[in-house]
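Worksheet: one structure, shown below.
Removed from the display is one protein chain of the complex; every other protein chain stays in position.
Letters A and B mark the chains as written, and numbering starts fresh at 1 in each.
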Amino acid sequence: MDDGYVGRPLPRAEDDALLRGRAEFVDDIRLPDTLHVAFHRSPIAHAALGAIDTKDAASLPGVHAVLTSEDLGESTDLWARLETPERVTFSPRRPLLARGVVRFVGEAVVAALAESRYVAEDACERVLVDYEPLPVVPDVDAALAPSAAVLHPVPSNVLYEHAHERGGVDEALAASAVVIERTFKVARYAAAPLEPRGVLAAPTRDGVQVWTSTQAPHQLQRALVPILGLESERVRVTCPWVGGGFGQKAHVYPEEILVPLLALRYGRPVKWTEDRRENLIASSQARGQVVTVRLGATADGRLTALDADILCDMGAYGVYPHGHLLEVLGTPIMISGPYKVPAVRFRARAVATNKCPGGAFRGVGLAVAAFVHERAIDIVANRLGLDPADVRLRNSVQPGELPFESPTGMIYDSGDYPRALAEALERIGHRDAEELRAGAERRGRLFGVGHAFYVEYTGIGSAVFQGRGMVGIVGFDDVRIAVNRDGTATVWSSLPTAGQGIPTTLAQIVADELHLPPDRVTVAAVDTSAGADGTGTFASRSAIIGGAAAMEASETLRARLLELTSSRLEIHVDDLEFRTGAVGVRGVPATQVTYAELAEAAPEGYLDVVERYDPPETAYSYGAHACMVEVDPETGGVEILRYAVVEDCGRIINPTIVEGQTHGATAQGIGACLLESVVYDESGQPLTTSFMDYLVPSAHDVPTFDIGHLEHRPRELRADYKGVGEGGVIGGGVALANALSDALGVELNEIPVSPETIAAAARKGGRR
Amino acid sequence: MTALRTIRTTVNGVAVDRRVEPRRLLADFLRDDLDLRGTHLGCEHGVCGACTVILDGAAVRSCLMLAVQANGKAITTVEGLAPLDGELHPLQRAFHEAHALQCGFCTPGFLLSLVSRFEQWGPPADDEIRTVLAGNICRCTGYQNIEKAVRAFRDSDWAVS
Partner (left out) sequence: MKPPVFEYDDPETIEEAVAILAEHGDDAKVLAGGQSLIPLLNFRLAVPGRLVDINRIEELDFVSAGDGEPLAIGAATRMAELERSELIADRWPLIGEALRHVGHFQIRNRGTAGGSLAHADPAAELPAAFLLLGATAVARSRGGERLVSLDEFFLGYLTTALRPDELLTEIRVPVQPAGSATALVEFARRPGDFALAGAVCRVSSAGRSMSDVKVVVFGVGPKPIRLERLEEELVGHVLDGDELRSAAARALSEVDAVADLHGSADYRRSLAAELAARAIERAVDGEAR
């Protein structure tokens, strides 16, 4: 269908409302008599809760109620059910308000409800809490010390551990010409969507309606039903416009349970709008790993064995419903990247610390895996005096070897990996490198080139979630399509957009499938009452799963349209054909029945179907980044001169949107390497509590990207798409770290790298 | 709560009289009292720029001003850039055509910053565009398409005239 809408760079349908400032984000929704919530949050990382005095707060004019955990009871706790057979795991309960003990700075202790947010904050300032400090576990090293305070009622702070070996790692390392051993560290990051989280709930005649800034409204609905004790159809979750998510909004948070609970308790709408400080200290953070690796190779650069010990700082609690299993499962299974490594062993542990819970952020697990394998391969290449690009290509899975079972048991499905890297090198003009290096040196600056080469799993379904023990995640998604009496189509799904362009891309798919122009296809806001159940938008699922479900629903709908036309015209379906918005009789241009007429004739006045898709296997996207940098050795300042990305997300639905995803994700990778980091001090105090200290890249910090595409379709999936939202962040950080290491002549094995680190490295590397 | 004060201001060309508490932020006044909810709060400490509005011609952070300080001033919010359901402002159109917005939460702040900047300082040269953009944070786009939109707008007939 090359003349279809899929593949075209259509401008987005959803832009108009956003550009006019008329798109309603959750904080924009106004309901009369709304009460506003603010939280008193723990200022201490680990403490036993003593007396809580709320009298002064409650007596303030305009304050409606002040609540503690005593007002809630244990039945409201969030608890992620995890079933990971034969592995050690403990999933801590998360009270909506801290009960007995606080485990991180920012944990909500008291909720104040008032006529305005201003007054609710005034009330929080008047709350007096007795904190009896307990020993603090500030990081994974401290958490593993024999004398460490243990945060949960289990023997140690290791809440999850698993191990794997394939091939004889020890033997292979012993026989290797070269073995490197390094420890890599990746900081904790904040996804920092520009719209913080927020939730509004209002009692309805027989239940509650909830509006929340989320990537997964159906997950919230499933969590709320048992806690509120209401029948499923009485709990309605509506997803308004969402101002960015990047994984942070893929979880169910305590506030999303508490606010509906309070709306029901007080019989009034209740709203909580997260502020930036809360977002930076109490919404899930991500990554935070220490990975120690041994990597062996032959003298000509063939990888022989990889041994990895992976420690994930999961913070004080898991997240719902993913638990604390995100990074700790994602990193090890992708630790060998796009390479054929005959022997791989890993041990991975998720460790509890007195920090904000660790959750999802674009490229979960994958970004750290890529950082490790791409830094390690550069180090091996350096050690052997080989070109890192050659070492990558030599070890890469070749197109003819796909599908390929990775040493960790992943089935890479499709593509041409070496071509991605070769094209990325072409695009940055890698042959200019030595000339540019010499030019930089003449100006007292240092020049470096870096690559990143990665493969990523995208669009995972129920089998993968079940296999990972995340039994609370259904893994499928529905698409419901209605043909209306005006001949337009409306599409509902369980996949909210937070900027990814889903309303446009889904409409492009449905337009092709139903023979309608895209402007006659409307993708509705996600709402649990709309008849499309599912999982949500995260882990690059939407195009793959939503696209497939839309195709299935369209197919069913087409069959209905044909049948109805057939009986109406008394013509066999084989003699019918689809025309734009109509079913016609082959060879008789004048005879047709429009969709509008068919819908009008239906008993309900519309025709609708819903279909479900649950991907039978995972689609593996991959890509390569290449960049060139210049470093000011005295200040540690970095300038990115050229940056190229070549990616493969299967068939491209909308090239403009795909490139936009790549730009944005790569910018986040650059931020992760140079600017961003959630910093805690030894007492567990977060130091990056504002955008003055948590540094999100600005326009100055991001270069212009040159992007190339390969389009290898996935193997076994209904639709031809693979995920695209995450690749940029996976490759971005390490490509830059490799370029800086090259420029400095010093290994940078920990990100982010500050200007101070770079300046010190320039001195150490003797290139200053 | 301290005594309310009466303020008179012109917002998107409409005269407005309201009584406000002195501590009320201009952003909250616009959003809650005037129902102009296109002004977004992304950080409430002046870094992200999502709440930027135009005050007497100059782009300012509405989270870093008290509503009482707008007394006697003229304000333009994103709702004032294009008539309701009428044609988009050429800069809005340039953003649409260049895919310069993803989640769109930051977009009103970028638009108002740029409109004011162009009017007060004239069109930026190529190497000034990123500097002009640096006072607003976008977490989605990586800025490339925003830069593209600014160039297209700058080079359009509208900006030249």
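Odds and ends about this structure:
Keep this in mind: contacts are C-beta pairs under 8 Å (C-beta built on N, C-alpha and C of every residue); 3 or more make two chains touch, one makes a residue touch a chain.
Please read all numbers here as calculations on a predicted model, not as lab measurements.
The residue touching the chain not shown here, chosen from B:5, B:18 or B:151, is B:5.
Residue in contact with the omitted chain (choice from A:276, A:541 or A:642): A:276. Shown as candidates are A:15, A:107 or A:122; the residue that touches the absent chain is A:122. Considering B:49, B:80, B:104 or B:142, the position touching the chain not shown turns out to be B:49 (whole complex).
Remark: the residues of chain A touching the chain excluded from display are 117-118, 121-122, 125, 275-277, 634-637, 675, 679, 687-688, 690, 692-693, 695, 697-698, 700-701, 754-756, 759-760. Although one chain is hidden here, its contacts on chain B can still be listed: residues 1-2, 5, 22-23, 25, 28, 44-46, 49, 52, 55, 58-61, 63-66, 68-69, 113, 116-117, 121, 131-132, 134-135.
Note that in this section only the chains that are shown with their structure count from here on.
Computed from the mean C-alpha positions, the centre of chain A lies at a distance of 29 Å from the centre of chain B. By the touch criterion given at the top, residues 11-12, 14-16, 18-25, 27-28, 30, 61-62, 118-119, 192-196, 241-244, 246, 275-276, 498-501, 656-657, 659-660, 663-668, 690-692, 696, 698-700, 702, 704-705, 728 of chain A touch chain B in their complex. On the chain B side of its complex with chain A, the touching residues are 1, 21, 23-24, 31, 35-45, 47-48, 50, 77-79, 81-82, 88, 92, 95-97, 99, 101-108, 111, 129-131, 133-147.
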